[in-house]
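To start, the structure itself, in structure tokens.
Shown here: the complex without one of its protein chains, the others still in place.
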């Protein structure tokens, strides 16, 4: 599976190993994983909502664009939804290429696009209530570099 | 261990899991792993020589510089030496930070510096003989961006 | 007949995940005008359109996009995944 949208946890180590075994000829593999930060007890949980009919298609479109823009041998994306505790993994991307510049650039591109173009919304739940995470101006600006 | 210079193989998945468990408060983890490319049968093996008395110190100095230059919660480096077959992992770095920009930049910095400032030399062994890998001008130029 | 979907705080403010709307609106802009009249909650949710994004049939679209042939229109805040 090159794109997986799931509520269940994933094993980063196992995913990385499976991905590395699935590509051949790679000289460089880059992975990114995003975790729920433990903001000094201010966060009890993170709730991630998504748009089921759209999510997988939107994420796959971003993946395909990365495959077209860089000389990649493979790219995979796992993204969770639902309730996550601090320290849990939210998502990961992995890219493989012959050379490291392609693998790094594609992984950063995937992250920038997933942040602002994939239909996920995060809500932070804390001891004093809950609130939707606001989009950051610099996340939108990050897209301009590609 | 934050720096490991070893001849034995390592399990990328296990290293990533151990690293993720060793840092707290991280929102982003980036890993890079370098593999021996299988250049269509032109490569039988890669032989990596190093300078034992210097290697660990030089690699640790690069790691410390990354820790100082970016807001990192942790960084680890594993680098092998000796004879490696195509497809085998040569090395890996992992970085953890609260935000992804720091984790990505530090991982790329570590790679650029390890390529040109850590005392490793690669020799390619093929069916028609063997030759030392030449340093690439763009590896040296890559240092200029930091 | 168009299925209108809401996500995140738009869903919470309007109090519905989705509703079926009988409409002649030719554009998203016209549809939003109609939705605003449905309730105070709708009017509030759509009071600042700079904070609203839209997808037509699961593709991101502009706020003034045409609704010709559209079956599902989703409204949501800027995305915050990753």
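A few comments on the model shown:
When the chains are written out, they are named A, B and C in that same order, and each has its own residue count from 1.
One rule holds in what follows: contacts are C-beta pairs under 8 Å (C-beta built on N, C-alpha and C of every residue); 3 or more make two chains touch, one makes a residue touch a chain.
Source: prediction; values computed, not measured.
Every shown chain touched by the omitted chain in the complete complex is listed here: B. Of the candidate positions B:3, B:66, B:84 or B:111, contact with the unshown chain belongs to B:111. The chain omitted from view is touched by exactly one of B:1, B:14 or B:54, namely B:54. One chain of the complex is left out; on chain B, the residues touching it are 34, 48-51, 53-54, 57-58, 79, 90-91, 111, 114-123, 132-135, 139-140.
As a working rule, only the chains that are shown with their structure count from here on.
Rounded to a whole number, the gap between the C-alpha centres of chain A and chain C is 26 angstrom. The centroid of the Cα atoms in chain B and the matching centroid in chain C are 48 Å apart.
For this pair, chain A with chain B, the centres built from the Cα atoms lie 23 Å apart. In chain B, the residues touching two or more other chains are 100.
Annotation for chain C: residues 82 touch two or more other chains.
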